[in-house]
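Here's a structure for you.
A single protein chain has been omitted; all remaining protein chains appear in their positions.
This part shows chain A:
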Amino acid sequence: MTPTPKTCALCSKFRAIIKRPKTGQQICKECFFFVFETEVHNTITEAKLFSRGDRVAIGASGGKDSTVLAHVMKALNERYGYGLDLYLLSIDEGITGYRDDSLETVKRNQQQYSMPLKILSYDELYGWTMDAIVSQIGKKNNCTFCGVFRRQALDRGAAMLKVDHIVTGHNADDIAETVLMNIMRGDIARLGRCTLICTEGEDTIKRSKPFKYAYEKEIVMYAYFKRLDYFSTECIYSPDAYRGHARTFLKDLESARPSAIIDIIHSGEAFEVKEEVRKGQKAQQTCRKCGYMSSNDLCKACTLLEGLEKGLAEARIIDVGGRTGSHEMPPEEPREVTKLDPS
């Protein structure tokens, strides 16, 4: 059977082209663009993410999420007069045949959106490319290195650009996945943080996720209908297997009930951590080698680098609570942060 074309539930004028996963509403292309952008605007204003005059770096990988984020941030900044100075910040992990290609996409975005672009490489920051790391340690734990290094690299790049704020393309699906992973690992500290829309990192540079409530389906549809230029090749090194399982599970849940994604984020937000559990968590300090914030004497990046320098094939890092951290958090997850001065 071929159903007759449906009319947009919002404007009642044009043919519906998408069924919204969040609401089940069937809407036309123009209304879809408008509601998608307006919801991101509402997320930004309700969380009071920015102030006029802020310098904001968009963490740009050339992939779908950050490409759509750059497009939407530019559109909203102009439409609503946020008064933001927007920059693109990209990290070059040094992965031949993957990141070098995606950086070409970012360079085109720089032209398309006329935003200044800063590219910072692992090589210049740490003296190691991911290619070199993988040739030394193999493909088993390399996502751990990449995740730890990228998190710090974004902060370093932001400091160089003198920005107040980094925004990343993490979407509702990513956050729901992270909630599930943190529950499965019993990682209470991260469970509490991973649903926060905004966290504060090194040198009070804020990090936030304007797509916290945006479904991946809608981001991809938005990119498709706007004909946005993005890069979609899987990293050539082994993917994060644990996240892969969480992702498949989440996508299966979403097929059965599309609200599952928002429901899981809500569950993550609603958790309350008992005082005894909270007391067990480590206090924050600074790394004795590089001065970066850390929950140990040495920060994770320096620990990993030491291991590499020593030629240790299995550089393991000690996680909050003493577990070994072979399952690292997603690349742009906020680091452990203790606000020393809450006033």
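Methods note: a residue touches a chain if its C-beta (ideal position, glycine included) is under 8 Å from a C-beta of that chain, and two chains touch if they have at least 3 such contacts; residues count from 1.
Heads up, the rule we're going with is that contacts and distances are computed from a predicted model.
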item	value
Listed names "Ubiquitin-related modifier 1", "Cullin family profile domain-containing protein", "ubiquitinyl hydrolase 1" or "MED27 polymerase", with the criterion being the UniProt name of the chain not displayed	"Ubiquitin-related modifier 1"
Selected from A:100, A:229 or A:263 as touching the chain missing from the view	A:229
Omitted-chain contact residue, chosen from A:64, A:156, A:207 or A:300	A:64
Those residues of chain A which, in the complete complex, touch the missing chain	1-3, 5-6, 15-19, 26, 61, 63-66, 169-171, 174, 216-217, 219-221, 224-225, 229-230, 232-235, 247-248, 251-252, 254-255
